[in-house]
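== chain A ==
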Amino acid sequence: MLTIQNLEVVYNNVIWVLKGVSMEVPVGGMICLLGSNGAGKSTTLKAISGVLNLQWGAITGGFVEFEGERLNNKSPQDIAQAGIIQCFEGRRLFKHLTTEENLRMGGYLLSSNAAMRSRLDMVYNYFPRLADMTHRISGYLSGGEQQMLVIGRALMAKPKIMLLDEPSLGLAPLMTKSIFTAIQKINKEEKVAFLLVEQNTKAALSITDYGFVMENGRTVMDGPSAKLRDNEDVKEFYLGLSQVGTKKSFKDTKFYKRRKRWLA
Partner candidate 1 sequence: MKKRYSLLIKLLMVFILVPLFAWSFTATAMAQQSKKSKQVQKVSLAKDVYPGINAPWTEPKKVAFKGTIKIGDISDMTGSSSKSCVLVDHGLNDWFRYVNEYLGGVEGYKIELDILDTKSDIQNIINGLNRFIDEGKPIIYSAIAHGVPAAVETSSRRKTPLLCSAGTVSQAYRTIAAAEKEDNYFFSLSPVLSARAEIEVKFFMEDWKKSGKSGTPIFGSFNLDNPLGHESTTGARVYTKKHGASLGVATYCQPAITDARAQVTALKNAKVDYIITGPHSDQAGMVFVLELARQKSADWQPKFCGHTTFATAYMEAKSKAHEGLYIYQYMNTWFDKDVPIVKWMHEINKKWHPEVKSLPTIYTLGTQAGIVMTEALRRGIRKFGDPKNLDGSKMREILETFDKYDPLGLSGPISYNKYDHQGCASLRIAQLKNWTMVPVSGWIEADPYTDEQRDAKYWLKVDK
Partner candidate 2 sequence: MTLIIQAILDGICIGAIYGLGAMGLVVIQKSSGVFNIAQGMFMMFGGFIAANLTLNLGMPMWLGTIVSMGAMAVIGMILNFLIMRPLAGEPPFTQLMATIGMLSIMYGLVMVIWGTDPYIYPSEIIPIADLKFLGLHLSPSYVNGFIIALIACLVLSEYYRRSKEGTAMRATSEDEELAASVGIKVTKVLKLTWSIGAACSTLAGVLFGMLGSVNYMLGEIGLMAIMPVLVFGGLESFLGALLAGFIVGVVNMIVGVYWEGSFPGITAVVPLIIMLLILIVKPYGLFGEERIERI
Partner candidate 3 sequence: MTIDPAGIYRTNYISDVAVVRTKTQWIILIVAVILTALAPFYLPKAIVNVMTLTCCIIIATFGIQILTGYCGQVSIGQAAVFGIGAYTSAILVNDYHVPFFVSVFLSGLSAALVGCIFGIPSLRLRGFYLVMATLAGHMLVIYFVSHVDFTGGQIGHKADYPSIGSFVFNTGDRLFWLNFGFLLLMTWLARNIVRGRWGRAFIAVRDNDLAAEVMGIDVYRTKILAFAVGCFFAGIGGSLAAHYTGMIHPTQFPMMDGFWYLGYIIVGGLGSIAGCYFGAIFFVVIKEVLIRLPVSMEMAKYLLPMTDVAFGAIIILILIFDPKGMYHRWELFKSYYRIWPLAYK
């Protein structure tokens, strides 16, 4: 459904961030995007959702294709209209608006009021905790509730793909788990495809069914999550386990025997 080929992105005509990213998101797929900090994961998402040009960035090469049509340098509104919704890193929401207003803003593009109502009910039964704080100023919600609100807001817009940027950032493990279960549930029932950027690699790989690994603005490795989970390199560098699956002992911390060989 969503295809990316050799995507290249440059910020204010100097900083070359993406140097050729290619990936493929099937309908209703559950994809995770791994990579160390600064690998360009967030930039990829922004390039897809089109908010790049609000940040002086531009797509200089390759293309993003959604259901057969190019999205390069389209306005964010049109892309959102097409059904790609991004949730920014760090639980960004309209802090001075109430929960309900936030959700309604999420459904800004919905035509009728009835549609809005039904979507609202749906969101509320996915996240019952939001239902009983509809008129709170969203800035004062707890981290987990804010994350729910963010996902809920994205869900309001009848998305076909949701781009989640670090949903587990700074959340308690329990909260993370509940969020991820919610995500899975949504993916199953609403047939919404997810493109999930996550530092918590273990959790991410456990819920997704396919994964891409990025380094220095390139996709360097991909495969089904199960296979990635078993991949030695991924274990070494993202799951922090040695081949035996036990915690590493101090003795073999200097890992000259294994290096990221894709970075020659």
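A word on the picks: all candidates are chains of the complex that A comes from, given by their letters.
As a convention for this text, contacts are C-beta pairs under 8 Å (C-beta built on N, C-alpha and C of every residue); 3 or more make two chains touch, one makes a residue touch a chain; residues count from 1.
These figures come from a predicted structure and were not determined experimentally.
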| item | value |
| --- | --- |
| Touching candidate - 1, 2 or 3 - for chain A as found in this complex | 2 |
| Candidate 2-facing residues of chain A, complex | 49, 51, 54-55, 75-77, 80-81, 85-86, 88, 92-97, 101, 104-106, 108-109, 153, 157 |
